[in-house]
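To keep things clear, I will list the structure first and then write my remarks on it.
Taken from a larger complex, these chains appear in their original positions, while the remainder are omitted.
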Amino acid sequence: MTIKPLADRVLVLPAPAEEKTIGGIIIPDSAKEKPLKGQVIAIGNGTKDEEMVVKPGDTVLYGKYAGTEIELDGEKYLIMRQSDILAIL
Amino acid sequence: MTIKPLADRVLVLPAPAEEKTIGGIIIPDSAKEKPLKGQVIAIGNGTKDEEMVVKPGDTVLYGKYAGTEIELDGEKYLIMRQSDILAIL
Amino acid sequence: MTIKPLADRVLVLPAPAEEKTIGGIIIPDSAKEKPLKGQVIAIGNGTKDEEMVVKPGDTVLYGKYAGTEIELDGEKYLIMRQSDILAIL
C-alpha cells in the first residue's frame, strides 16, 4: 500500500484494545475502550510551521478524538495531524 | 472544459461509491456512503502560505464534508482547499 | 457607472439563473436556484496579503452565500472578497 499523507499529517494504525478480564470474565468487544496507542505507518513532509518528528514505526499516544478514520485494503487507520500526537513511547 | 481554481483550491472529480453487496443483495444508491476518494482535475496557483503539492491526475483522499459541490457540463465536482486533502494514494 | 471596490473586493454581475424545464413545464422565477456564476465588473487594488488575480470581464464561480447584494442604476450586483471566488471559467 502506498499512501502519502499531506502536509503535517500522520497515518496511524491503532493498536488493538487490550482485553481486560475481571474475575475471569472477558469483557466483550463493544465494552472495550477506544485505543489511544498506535503505530505510525506513513508521514507527510511537514509544513513551514510544523517539522515532522515522528517516524514510521514509532509507537505513539494520541487523544481519544484525534484524526479521521479511513479504511484501506480492509484495515482501519487514522489520519491525524502531528500536533494531535501526545507522546512517543 | 477549462476551469482555473483560485489560490490554493483544487477541483476534484469524486470517485463513484463502491457498490457493496451483502449476501448477494445490492445496496441501492441512497444507502451508499459518500465517496471520500477522487481524482484531481485542476489546481490553483497556491498562495504565499500554501504551495501546491497535488497535481492533476492524482488520486486523493478527503474528509466527508470537504469542499463545495459544483456542476459543470452535467458532471458533479468538488472544489476544495488543498488543506482539505488528507493524503495522495 | 464608475465604482471602485475597496481592498481585495470584486464587483460581480450575477449570471441569470438558467431556466430548466421538466416535461415542457417552465419552472417559475421563485423556484430557480440562486446563480453561482457571474461576470467580474470591477476590482479593488488588492491588499498586502491578497494580490488580485481576477480581471474585469472574467466569468467566475462563487459560493451560494458569497458577497453583499447592492443595487446600482436598477441592476443587482454582488460585492465580494476575491477569496470568495472559487474558480475562473
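Note that the chains take the letters A, B and C in the order they are written out, and that residue 1 is the start of every chain.
In the analysis below, a residue touches a chain if its C-beta (ideal position, glycine included) is under 8 Å from a C-beta of that chain, and two chains touch if they have at least 3 such contacts.
Computed from a predicted structure; not experimentally measured.
Shown here are 3 copies of a single protein sequence; counted across the entire complex in this file, the number of copies is 7.
We adopt the following convention: only the chains that are shown with their structure count from here on.
Under the stated contact rule, the graph of chain-to-chain touches is a line, running from one end chain to the other without closing. Centre to centre, using the average C-alpha position, chain A and chain B are separated by 24 Å. The distance from the centre of chain A to the centre of chain C, each centre being the mean of the chain's C-alpha atoms, comes to 44 Å.
The set of chain B residues touching two or more other chains is empty. Those residues of chain B lying in contact with chain A across their complex are 36, 49, 53-54, 61, 63, 82-83, 85-89. Contact residues of chain B toward chain C in the complex are 2-7, 9, 11, 42, 45, 48, 68, 70, 79.
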